[in-house]
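Apart from one protein chain that is not included, each protein chain of the complex appears where it belongs.
A, B and C label the chains in the order they appear, each numbered from 1.
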Amino acid sequence: MEGLSENKLVWRNKWGVDILKLEIGRIYIKDIQLGNETTVKNGILTVDKEGLITKLKEDERIKDVKIDVARPGEKVRIIPVKDVIEPRVKVSGGVNGFPGVTAKQAQCGDGVTHVLYGAAVVTVGDIVGFQEGVIDMWGEGARWTPFSKTFNLTVDINVVEGLTPHVHEETVRVAGLRAAEFVGTAGKDIKPDEVLAYEMGSIFEESAKYPNLPKVIYAEMMITQGLLHDTYIYGVNAQNILPALLHVNEELDGAVVSGNCVAACDKITTYQHQNNSVINDLYAQHGKEINFLGCIMVPEHTTLGGKLRASEYTLKLAKMLGADAVVISEEGYGNPDSDLLMICKKCEKAGIKTVLITDECAGRDGMSQPLADTAQEAVAVVSGGNVSHVVTLPPADKVIGNPEAIAVLAGGWKGALLEDGTLMCELNAVIGSTSEIGFHNVTCRLY
Amino acid sequence: MKKLIITNNPAVKEKFKNVFFIDGSPQDILTKVRDLVHQGHGLISHPLSASLRMMFSPYRTVVLSTKKEQIDFFSAEIIEDSIIKYKNHMNYRKIDNVHSEDYQVIDILLLEAALNEDTGSW
Amino acid sequence: MVKEIERFGIPIVHMATITTISESVGANRIVPTVAIPHPVGNPKLAQEDEKVLRKELVKRALNALTTEVSGPTHFE
Partner (left out) sequence: MSEKFKVLYYVNQFFGQVGGEDKAGMAPLFCPEKVGPAAGFEGLLKGAGEVVGTVICGDNYFNENKERSLEFILNVIKEQAPQVVVAGPAFNAGRYGMACAELAKAVVDELKIPVVTGMYVENPGVDICKEKAIVIRTSDSAGGMRKALPTMAAIALKLGKGIELGSPEEEGYIPRGMRKTLFVEKRGSQRAVEMLIARLKGEPFQTEMPMPVFDQVNPAPAIKELGKATIALCTSGGIVPKGNPDGIQSASAQKWGKYDVSTREALSAPDFYTTHGGYDPVYANEIPDRVAPLDILKEFEKEGLIGKVYQWFYTTTGTGTAVSKAKEFGTQIGAELKAAEVDGVILTST
């Protein structure tokens, strides 16, 4: 409880009720350099390389750390990517870091947070041999991933022998978050270039303010199925939760962390949770076209019982809040398609309008039907693109991570790794390419 | 509550009881699951994984409920769709046998998560 | 398939186990059947009894064909 009261800034609105108010101060980053101190000067982020390594190696499970930088336009390939995290620092309100994971419990979504905007920490390292997930910083590959536009500080983690897969995964996940925290502190005393304000009263207040605007909720599905397929909210493994209602500010301020690293193209990285595009785009319409009520975090279970429960519960929360419409985003491909359509059907039948965001598998030539599950109720669907679309990636001058993982990309299908290093692979291997939270601008059209 | 585990993963066979082991492909597992669903078993776990990479796995494990008199339509539709979807993927992909040991481990961990999740006995 | 045949003005009865699918493909006369692998049979029964069962189901289907309906109707 200490964390809650500590430094907490409380805004009061005219009704005199506590609300969450978040200010995100963006400090534009124009380059990353490795050096002996961690600072931001004139948009140049310098990272104390040895200091960071020492910091991460405080965790005895970590044997080696390799730090590198990949800049937009460089002929650099990063593989296999585990997670991408935006470096940030809490200036006031809450606590610094990721509450429940790298920091003590505290309320996210309140106070002032500085962001090193344009920079990202990219963790690399395979926990199992079949991991993929590529970021190309230049050329054709760069078009397909949003993380070719960020200055990436790569953190390649090597763990000590004999860790169980669970412990190995946790070590790498937490190391990435700690690295982002370490780097983020450079922005603490810097004046932001841009300040974004996120202010939202209670549902009753907002509804009183905008009585005529339709009430909209966001249902964000998360992969929550076991090792390499997990998501954490305030450090809680979401495998075991009932769908949880979050204030719209919380996820934008570090409440949600990705532990999912086998669905390169459509997983939601921690960076994408921190910058969830659906939340941002709904926020932009709040008070104008819609009344944005909140986010329901929906676990994707492996069992049918779990899927039924989660979809019913989501509908119930939406009804309790009086939602007129819901945006539902998926994570992953395969069994989550069932959850997506279950939630859609139930909401539509209850008179709540839906818009779905997903991706599709239409075959290499795009001639297959995109979905196996269909629902007449799914009348408004946004497609993030065809996961089987083939892209040709020319050889890189430099590979960060494990070059052998490139063979994995070509190994699992009838793809090709040519002698000169040119790689033909499906979009499903490219990080963030077919984002199901609509983070990227890829789609499919009927031709 | 007796559950039936259909698997082609030898590690699952070693570790669990009530295992129906098939020495075959993931496709064979899905076919067997379908037949059992048609005979009245319900699906406890979804027949497909949640990620594309796991589509390449040589192993597939599905948990079924005990046989009931009435066929569970919901399960029947899901297994049917799953088979179509799986075939659709494997038309132009191949199973990744190079990392089969890792796939075995992940398969069993995902199974354990599913078994932990299903606390009811419906 | 059901719909297209009915479009020619010929009454058609759909005998199917998963009746929800039957409805979604546009069948108007539906007879629910025994099981997916043997819609109009039951291997557990003695052969004679099985025939009685099948007779009963086909009778239901014929009954459906001679009954006017206005929309999707189950004949059980």
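In the analysis below, a contact is a pair of C-beta atoms (placed from the backbone, for glycine too) under 8 Å apart; a residue touches a chain by one contact, two chains touch by 3 or more.
Please read these numbers as outputs of a predicted model, since none were measured by experiment.
The chain not displayed here makes contact, within the full complex, with A, B, C. Remark: the omitted chain is touched by one listed residue; of A:V101, A:M137 or A:V216 this is A:V216. One chain of the complex is left out; on chain C, the residues touching it are 1-17, 21-22, 24-26, 28-29, 33, 36-41, 43, 50-51, 54-55, 57-58, 61-62, 65-72. Listed for chain B, the residues touching the missing chain in the whole complex are 34-35, 38-39, 80, 83-84, 87.
Listed here are the chain A residues that touch the chain not shown: 143, 214, 216, 277-278, 280-282, 284-285, 289-290, 324-325, 327, 329, 353, 355, 357-358, 360, 362, 365-371, 374-376, 378-386, 389, 427, 435-447.
What we mean here is this: only the chains that are shown with their structure count from here on.
Computed centre separation for the pair chain A/chain B is 29 angstrom, with centres defined by C-alpha atoms. Chain B and chain C have Cα centroids separated by 32 Å. With centres taken as mean Cα positions, chain C sits 49 Å from chain A.
Within chain C, contacts with two or more other chains are made by no residue at all.
Interface of chain A with chain B (complex): residues 128-132, 165-166, 223, 225-229, 239-240, 260, 262-267, 300-307, 332-338, 361, 363-364, 368-369, 372-373, 387-388, 408, 411-414, 428. The touching residues of chain B, when paired with chain C in their complex, are 35, 38-39, 71, 73, 76-77. Listing the residues of chain B that touch chain A in their complex gives 42-56, 63, 74-75, 78, 81-82, 84-85, 88-89, 91-96, 98-99, 101-103, 105-106, 109-110, 112-114, 117-118, 120, 122.
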